[in-house]
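Mind having a look at this structure? Questions to follow.
Only a single protein chain was left out; the remaining protein chains are all shown in position.
On to subunit A.
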Amino acid sequence: MILDALSLQLGYNATLVTLGAMLLGMAAGVGGTFLFLRKRALVSDAISHATLPGVAIAFMIMVAFGGDGRNLIGLLTGAAISAAFGLLCVSWLSTRTRLAEDAAIGAVLSVFFGMGIVGLTVIQGMTSGQQAGLEGFLLGSTAGMLRSDALVIAVSAALTLVLVMMLRRPLTLASFDPDYAAASGQNVARTDLAMMGIVLAVTVVGIKIVGLILIVALLIIPPVTARFWTDRTDHVILISGLLGGVAAYVGASLSAALPNLPTGPIIVLTGFACFLVSLLLAPRRGVLAAVLRHRKFQRRVHLRQGLLALAQGQPIYEKLTLRLLRREGYALPDGVATQEGRGRAGRALLDETRWQLIRRDPSFEAAAAHYDGLTPIERVLTPDQITEIDSRIPAPQGVHP
């Protein structure tokens, strides 16, 4: 059953929904990247909550004109208008008053959502119109979605994706380095507006599938996840779009195949699973890589300190140090240096002595800044400089290799 869903064997309607969700996930992943790079991820939270009053008012207007109020395009138009108004309020509050952007976001999201709830309760009291399914906008629902609805979503998600792809260069530049973008003649304010327009479009299209509370996740989680795998902006965009698409595809398929699995939460949790894997396993920025790096560094420090102790004939009590020395063949189990160990220890001591000398000499200040107890001095100074330093080492010069 799950395999059927993943391979799009559940009928035309389910296939359309799954593909629509995938396109939406890709658009959200790509569009969200610019939001994330611009450090304005939570603005999307205000936008998504601000869609609710629009949905409610659009429903009421459509009922007032004699419809049953369930026309998806009508509802989404209402959502877009009120979300745009909410976005306007956020930017007005955060630029024209002394309130910070986070307060503006919080105020707009709570007040608009409150108004939307008032609207929903008004609708509940209404006798005409078919209100069933309006709650689907809160948490998303694909069950009972009409074929035409699925088509609307798939087409608008595809259009949004194309729009993002067309605008990706100016958007990348503006989110990566707004000052440079402005200096090179780009209208950053207009690019920002375009970015917000894309986020708005993704949000409005997505609320039927993911729900207005969880659409934020589709805009935030994929870019954050993608950031773990690469340092290049264009790769972040690509990976993020891919992850968003995969999460939405898998989530929508699972939800179509299994009863009682609401689409929105499943998509979000799939995305989070990708995030968790990346957080732990990503090659350079992941937790596992960081732990390994730390352990490697720790071993190098222990080995170095152990060699210095050997060179100075001090006993080694630290167990890890002793084990490392033994494994490298520098010491016997009782802590006595081997032939090779004595040579290594001598070199370590010489290196340390040279470092001590240049760190005391102000004329080597720049080189001395590289001292971390591990870097060999040959990497910082030229052979001539080292010869010069060596001439200052007083005889007897300790253990020689």
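In this section, contacts are C-beta pairs under 8 Å (C-beta built on N, C-alpha and C of every residue); 3 or more make two chains touch, one makes a residue touch a chain; residues count from 1.
Here is the rule we go by: contacts and distances are computed from a predicted model.
A.B. asks: Name the omitted chain as UniProt records it, choosing among "Glutamate transporter permease", "CidA/LrgA family protein", "Manganese transport system membrane protein MntD" or "[NiFe] hydrogenase diaphorase moiety small subunit".
C.D. replies: "Manganese transport system membrane protein MntD"
A.B. asks: Using the document's definition of touch, tell me which of A:A154, A:V268 or A:I377 contacts the absent chain.
C.D. replies: A:V268
A.B. asks: Sort through A:L6, A:L139 or A:I316 and give me the one touching the missing partner chain.
C.D. replies: A:L139
A.B. asks: One chain is left out of this view; which of A:D68, A:D102 or A:E378 touches it in the full complex?
C.D. replies: A:D102
A.B. asks: Tell me which residue among A:F36, A:F59 or A:W355 touches the hidden chain in the full complex.
C.D. replies: Looking across A:F36, A:F59 or A:W355, the contact with the absent chain belongs to A:F36.
A.B. asks: In the full complex, which bits of subunit A touch the chain not displayed? Write them out.
C.D. replies: Within subunit A, the residues touching the omitted chain are 36, 39-42, 44-45, 92-93, 96-100, 102-103, 105-107, 109-118, 120-122, 124-125, 135, 138-139, 213-214, 216-217, 220-221, 223-224, 227-228, 260-262, 264-266, 268-269, 272, 275, 279, 285, 287, 290.
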